[in-house]
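To start, I am sharing the structure in question, which I have written as structure tokens.
Excluded from the complex is one protein chain; the other protein chains are retained at their positions.
Naming follows writing order (A, B and C), and every chain is counted from residue 1.
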Amino acid sequence: MATITSKPETLVGKRIRRREDPRLITGTATYLDDLKLPGMHHACVVRSPHAAARIKNINVKPALELPGVVAVFTGADVKEVGPVPCAAGLPGLRVPHHHILAQDRVYLVGHPVAVVVATDRYIAADAADLVEVDYQELPAVADPEKALAPGAPAVHPQWPDNVAFTFHQEGGDTAKAFQDAEVVVKQRITSQRLIPTAMETRGVVADWKAGEKSMTLWSSTQVPHLLRTLLAGMLGMPENRLRVITPEVGGAFGSKLNVYAEEALMAFISMRIGKPVKWVESRRENFLCTIHGRGHVDYFELAAMRDGTILGMKLKLIQDLGAFLQLLTPAIPTLSVLMMPGLYKFKNISADIVGAFTNCTPTDAYRGAGRPEATHGIERMVDILAAELKMDPAQIRLKNFVDNDAFPFVTATGLAYDSGNYALPLNTALAEVDYASLRREQQQARQQGKLMGVGISAYGEICAIGPSPATPAGGWESATVKIEPSGKVTVLTGTSPHGQGEETTFAQITADELGVDIDDVLVIHGDTSIVQYGIGTFGSRNTAIGGTALYYALQELKTKIKKFGAVLLDVDEVTLVGGVCVDEKSGRSVSFNQVAAAAYRALKLPPNTEPGLVATHFWEPPNFTFPFGAHIVVTDVDRETGQVSVRRYVAVDDCGKIINPLIVAGQVHGGVAQGLGQALWEQAVYADNGQLLSGELTDYALPRAHMMPWIESSHTITPSPVNPLGVKGVGEAGTIGCSPAVVNSVVDALSPLGVRHIDMPLTPEKIWKLIQEGRA
Amino acid sequence: MKRKISLTLNGKAVADEVEPRLLLIHYLREVASLTGPHIGCETSTCGACTVLLDGRAVKSCAMFTVQADGRQVLTIEGLAPNGKLDPLQEAFWNEHGLQCGFCTPGMILTARQLLNDNPSPTEEEIRKGLEGNLCRCTGYQHIINAVKAAAAKQGA
Amino acid sequence: MKVSGSYLITVAQQRAYELLQDPVVLGKAMPGCDTLERVGEHEYRMKMKMVMASISGLFDGKVRIADLQPHSSFRLIVEGSGKIGFMKGDGLLHLIPAEGGTNVQYEGNVEVGGTIAAVGQRLLDTTARMMIKRFFEKLSAEAAVSATSSPAAKI
Partner (left out) sequence: MIPQNFEYSAPATLQEALQLISGGECKVMAGGMSLIPLMKLRLAAPEHVVDLGRVPGLNSISESGGVVCIGATATHHDIESSPVIRGRVPLLAEAASHIGDVQVRNRGTLGGSIAHADPAADYPASLLALEAKVRLVSANSDRTVEAADFFLDPFTTAVESGEIVLEVLVPIEEPREGYRYEKVPHPASGFAVVGVAARIKKAGGKTTLARIGVTGTGPRAFRALAAEKLLESGADVATAAAAVAEGQETNADLYASAEYRRHLTRVWAARALTLALSRAS
């Protein structure tokens, strides 16, 4: 047996190019719309053009007469199918029954009214046009504050006040904080409705095999297992006879963390017609029928002392829920409230949430899900306070940060911040931009009449969502590691990555722990028949929770490998180094492949040990993780036109330990792009009658290459004690840190004109008007 | 009424009968069974369906198949014949120029035209050259790095 | 979307008032109106074919006249819906005697929905104004015709 002494190179922490990329750069990856099954039919959904209307009559006959059309279904056909589920529970929550097809009334533009099934997608589209629906239009309301006003049209007639829930959270003694305060600043701040716009729209293929009484359903989803459980419930089908497969998913950002009507509809249709059926969302449907994000109107009050010490905060939060509650809709604003303290040590907080129904698309988790709204609010309020006190915005933050020796720090909202060094990224960013000279430059610019701004945000976030008691459907994650007899390693993760790169980072972790070549590791996800139950991908949880589950499964396997190694070497104990079991005394060793083969050949088993090398671990995290960071943005505002240009973007993020710097940088860049999108361009605009006016990509502006600044991204590293990998999560950091930094920068630029706050998006016209008013 | 068309697809001659309304993207995906070109919008704004038509980037969702009759169409599948990656494909991989990958085939093909026209573009020229392709994942920065890297490699 | 404006019609107030409520004249003046058929007091069913460059669509609609204040004002409500969406115009028209005829001042609201609302936002305002302009131009032309053909209606 060979003797090996060299220590293998570790992969964790290295820029490893992604293992998922070869199929993606060659166009051979299989996204949902690439699936083709024998006999597959195509469905096209007929949707309401009205935001509120009674359905007087539906005539499907002309559609049925079109050659190639096999069926048309309406609300009456699907009555028995369970409602689209809402998994979030709040005391007193009003949950409207959300049928998968409208019954006698529609509640939003895009509400599904009928489904046409045809042999070909072109015929299905033609037939959908032939379905005649007679509507009686009803008054609609599209704005949450208007919906809450007396006399507003009732979205759901049984609840004329349009209130889905109210929620109060309090910590410390806010009344006293406001009594003691020397200064109180107040501001109404909105976080506008956004449209997530994953580049791949949603899609579903359902294939019912009557003979086997089993269904295979492919869906572009973030949560295959949760989808299976909930869908089985909706359809009244045994969960073990429903297989959900997630093909390649073309982006999601929270919008595919849901259970949608079309998933149940396609399953239902496939059972009815006995053929596989496919539905792929059009972009217009995606804008109307896939969840939106944000939709806050927040009234903030901040109490402080004249020296800048923050004492407490009050918030009245109005959440625009839309017409129905999707999977997590009412839970999202509660996350905002949890995050209200930001990185600051004040302990007095009082928050009231009102969830308002509107005749609009439901809101739900979109990148950051409640945390960007909270961070935007607090980071704006800190700047408003700094302006009020004529303090430097960096200094006021440094003064109020939680102290380094205070961790785990328990906030007024009951969170226990795991670890932190909040001044570090801010000071790093300040140094990077050379803050003092930037301020001098700004002074000179102002003297020349130029509008230049420097904006800071110091953000914290809640990642690794989350401990099970804090999540609606379980917050643990699972991993199985199988070492095959030939020594090849297969990892089955319960997460469902779709661009985040876990096929690579999990392979890095596995290769390091087992000491095998990374090319010998295969990471599989997204098939409920292959992968043990898992929760899925959202809330920056993949690596921190899924990676930790994997880590522990690997530890179990390592123990077993060592047992087999000891048996093979006929010693009591071996060490596992670089995939080789070594008897330290004699120096004799046995290779990984030899151990793997022996474990399956099972000629000689270690005591109390089963054959095979498979380990599964379900890991329940003891806490969330709390990444943080500081973003600094330098902007120039064109005084004549109000146009904002971002001159510099510096992001210093701390997401704990980094498995793959290339992937982490990508997450930050992408997050910043979405934050910048919200700050400057994106906005779902509804007309008073509930029509979505920004209804296509020709009106809803996404950042394009030429609109983005260069992002200077770096990291500080404060490991999380919550998990053995020391990781925190980075998927949402860029988005959360970005928007307040941009708005703070532009408000700073306009502050000589007396501007104190601007709501997003910072459109040129809005800014131009402020400049005009400031001049007057 | 169906019409006969013939075109050169990824270097091979193909002939079919198609409805005039059949969009080129659907021809490529449904008839020719390719999976590289993707559909991301219906307003020809996202560029996920970009292919090269006679060497120039076009949005195949805003073209009827009959318009491509007699012409050369190159999709991402044809960019790496015999498995040898184009420098751009290699660079997108090395520089992490993609995450979910949905926009990637279109992005690479538009970048291919850009580098054909301008072998050493500046950052600004790259940004402008890619303005017809939306990516929701990367913030474009690694894409720009990839195009620069591919340009450098091609120039070397 | 709010719309307002005014247009001079070269007939006297009373005649202008009559013209504006004459279904034959309305039918000719409504852009794209194919048929206008009376279904009740001051209420008509309308079939329209809207054509604007490449965009075209058939609309089934209603025209209603309400709040009549002879000969000074009334409300005109026009609704139409079709495959590409729906539209609703609700306007108050004031007829004010003016030099050379009658000044028709209008003020109202235009609502649209469906595909045209979602993809045409950029052009809604421009298009609505163009439609209103065309309506008054046609009406004016009708007024001119009626003025020459009917001596009694002359100013």
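Quick notes on this structure:
Assume contacts are C-beta pairs under 8 Å (C-beta built on N, C-alpha and C of every residue); 3 or more make two chains touch, one makes a residue touch a chain.
The shown structure was predicted, so the numbers you read here are calculated from the model rather than taken from an experiment.
The chain not shown here makes contact, within the complete complex, with A, B, C. One of A:107, A:592 or A:700 touches the chain omitted from the figure, and that residue is A:700. Which of B:10, B:35, B:75 or B:110 touches the hidden chain is settled by the complete complex: it is B:110. Residues 52-57, 83-84, 115-116, 119-127, 129-130 are the ones on subunit C that touch the missing chain. Hidden from this view is one chain, which touches subunit A at 121-122, 125-126, 129, 282-284, 640-641, 681, 685, 693-694, 697-702, 707, 763-765, 768-769. In the full complex, subunit B touches the hidden chain at residues 1, 3, 19-21, 23, 42-45, 47, 50, 53, 56-59, 61-64, 66-67, 69, 110, 113-114, 129, 131-133.
Assume only the chains that are shown with their structure count from here on.
Judged by the touch criterion defined above, the protein chains link up one after another in an open path, with no loop closing it. In terms of C-beta pairs in contact, A-B outnumbers the other of A-B and A-C. If you average the Cα atoms of subunit A and of subunit B, the two centres end up 29 Å apart. Shown for subunit B are the residues in touch with two or more other chains, namely 43.
Under the contact definition stated at the top, the residues of subunit A that touch 2 or more other chains are 284, 696, 698. Put simply, subunit B touches subunit A in their complex at residues 19, 21-22, 26, 29, 33-43, 45-46, 48, 75-77, 79-80, 85, 89, 92-94, 96, 98-105, 108, 123-124, 126-128, 130-131, 133-144. Those residues of subunit A lying in contact with subunit C across their complex are 49-51, 109, 129, 284, 287-288, 685, 687, 689, 691-696, 698-699. On the side of subunit A, the complex with subunit B involves touching residues 17-18, 20-31, 33-34, 36, 121-122, 197-201, 248-253, 280, 282-284, 498-501, 662-663, 665-666, 668-674, 696-698, 702-706, 708, 710-711, 734.
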